[in-house]
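Every protein chain except one is present and positioned as in the full complex.
For clarity, chains are labelled A and B in written order, and residue numbers in each chain start from 1.
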Amino acid sequence: MSDIQIVDAPAGVEGAGFFATALDQAIGLARANSLWPLPFATSCCGIEFMATMGSHYDLSRFGAERLSFSPRQADLLMVMGTISKKMGPVLRQVYLQMAEPRWVIAVGACATSGGIFDTYSVLQGIDEIIPVDVYVPGCPPRPEAIIDGFMAIQHLVKTETLRRRQEPKYQELLASYGIQ
Amino acid sequence: MGKIANEVLIQKLVEKFPGQVTELSQDYGLLSVETGKEQITDVLSFLKTDPELKFIFLTDLTAIHYPEAAGREIGVIYHLHSLTTNTRIRVKVFIPIDNVHIPTATTLWDGANWMERETYDFFGVIFDGHPDLRRILNVDDMTVFPMRKEFPLEDPNRIDKKDYFFGR
Partner (left out) sequence: MQNHPVYTDNDPQTEYSTLNLGPTHPATHGVFQNVLQMDGERIVSGVSTIGYIHRAFEKIAEHRPFYQITPLTDRLNYCSSPINNMGWHMTVEKLLGITMPKRVDYMRVIIMELARIADHIVCNGVLGVDTGAFTGFLYMMEYREEIYEIYEEICGSRLTTNVGRIGGFERNFNTIAFNKIRRFTERFPKVLKEFESLFNRNRIFVDRTKDVAAVSAEQALSYSWTGPILRATGVDYDVRAMEPYSSYEDFDFEVPVGENGDVYNRFLVRNEEMWQSMRIIEQALAKIEKEPSDIFHADVPAFYLPPKEEVYNNMEALIYHFKIVMGEVETPTAEVYHAVEGANGELGFYLVNDGCRSPYRLHFRRPSFINYQMYANMSQGMLLSDAIINMSSLNVIAGELDA
């Protein structure tokens, strides 16, 4: 027997040739273990991300094997590094091009809140322009911390209801950022 | 070839440009001279092409702002390096803040292109004759020059850090 571990199945009714469970949970399980990240790496945190993708820490164990640099094909926008005011519109455009369901993880102190750069040219946190799901603090965060943030995203994905993106609460959140 | 002594350097400069080049300091072994903006192209060209001096390498071009020095507020600073003799020299030109023009060094070194654009971006120094003088690091529609001393470091429009205890 191999020692490859597979994820636990959600609670459901099992019988000969069928398995009945809630649709949310089945889809959540599938999505959580096959997220396609878009590494929006601007500075030092991007190098730590490269180390996370390398063989030592290996993010692809969690399903993130295929990095997508095209926002149209990505689920998870990983913003790693300082976002300056010149880069803000570019980030926003990349976010707008992603299709629902999409998640955003802000890796590093600069993406979370501007970091050590409290200056005229740095955006003090990407949540001024796009909604963020998980913040990973650190300067730069260790690969273990990035993986922890990724697992937090996986938890959010697994427990999300299928109707969340159409609910008025989510629409209000997007409207507060000026996104239709 | 050995390092050119600072005394020899300053003597050659004073001979070639009498009254227009003054020595400022020799701190830490590096000779600093000052000249005027009318002579700067000739001085740099002499330093670059003279067969004994051969300062063929432009290490750096930057500026500095002294708001109190009236008539000499902005200083444009050139660092040159002579690779064959391993000698460095620093040339400074001071220009007033209401007439911030100085001839470009791109005629002598191609590498001065972006260095001058950066200096323009940060201090507003206008290099006459530069092929493409526009902002390079800051956003294109910025109207002020951020490295001047009167410009604040933090974003002036930010409201969430205005806090009695934070001190802003």
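FYI, a residue touches a chain if its C-beta (ideal position, glycine included) is under 8 Å from a C-beta of that chain, and two chains touch if they have at least 3 such contacts.
All figures in this text were calculated on a predicted structure; none of them were measured in a lab.
Across the entire complex, contacts from the unshown chain go to A, B. Set against the missing chain, the residues B:4, B:58, B:93 or B:125 yield one that touches it, B:58. The missing chain, though absent from the display, is touched by one residue of A:48, A:75 or A:160; that residue is A:48.
One chain is missing from the display, and on subunit A it is touched by residues 39-44, 46-51, 54-56, 67, 69, 81-82, 84, 86-87, 90, 94, 116-117, 119-122, 139-140, 142. Although one chain is not shown, part of subunit B still touches it, namely residues 25, 27-28, 30, 32, 56-60, 62, 64-65, 77, 79, 83, 86, 88, 90, 109-115, 118, 122, 135-139, 146-147, 151, 153.
Criterion: only the chains that are shown with their structure count from here on.
Taken together, the subunit B residues at the contact with subunit A in this complex read 138-139, 146, 151-156, 158, 161. Residues of subunit A that touch subunit B in their complex: 85-86, 118-121, 124.
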